[in-house]
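Note that one protein chain is taken out, while the other chains of the complex remain in position.
Coming up: subunit A.
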Amino acid sequence: MSGFKRLELAGWQAVILHRPHPSVDALMRQLAMLHIDARLVWPQLDEADAGADVVFFDADSGHDGQFPWTAGLAPMPMIALVGTEAPGRIEWALSQGSTAHLLKPIGSSGAYSALLVAAHSHGVVRRKSDDIRHLEDRLQQRPAVVGAVLRLMQGGERDEAAAMKTLRSIAMTWRMTIEEAAETICRDDAPASRRGA
């Protein structure tokens, strides 16, 4: 058995973007059992809804203009409420960033597992996006690394490998990434106390 930790959902705020419907009533009953506060909204979300912990949305009659954020960049897990399984509708639901769905008509089960799946996937996507942004930043700093290596060679390092080794060592001493240390060297603004790595 893994050490899987159950997600604590009690106290979450859910927004359901859907017209009043028996399926929505059934979903509300499921959420109440999980101690999740749910609010029904139609025809569109506004800025205040961006604070919700999760959004359930109608995949059958929904459209891009209903959300106050760029499609696919919702700040919370999105769960599609799917009635028609037409590929066009599923494609649209995916484009909104939904990572889980509930099939209509909704009965007395499904919401709990959809919440766990959506929250997990949302977390994974977020972490990966952060990693990608971080790597992109580092890529952008590559010219600074080249500049710092050249500067260290001018300062007496015998070759590129030795200069790179010194740069790594400086970055470790300054507790920065190599790219940040390189930029500092290029700007030539390292404090005296940081010199001497």
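The rule is short, and it goes like this: a residue touches a chain if its C-beta (ideal position, glycine included) is under 8 Å from a C-beta of that chain, and two chains touch if they have at least 3 such contacts; residues count from 1.
Methods note: contacts and distances are computed from a predicted model.
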Among "Xylose transport system permease protein XylH", "3-methylmercaptopropionyl-CoA dehydrogenase", "Magnesium chelatase subunit D" or "Amidase", go ahead and choose the protein name stored in UniProt for the chain not displayed.
"Amidase"
Option from A:Arg19, A:His35 or A:Arg126 whose C-beta touches the chain left out
A:His35
Contact residues on subunit A toward the hidden chain run 1, 3-6, 8-10, 29-30, 32-35, 107-109, 112
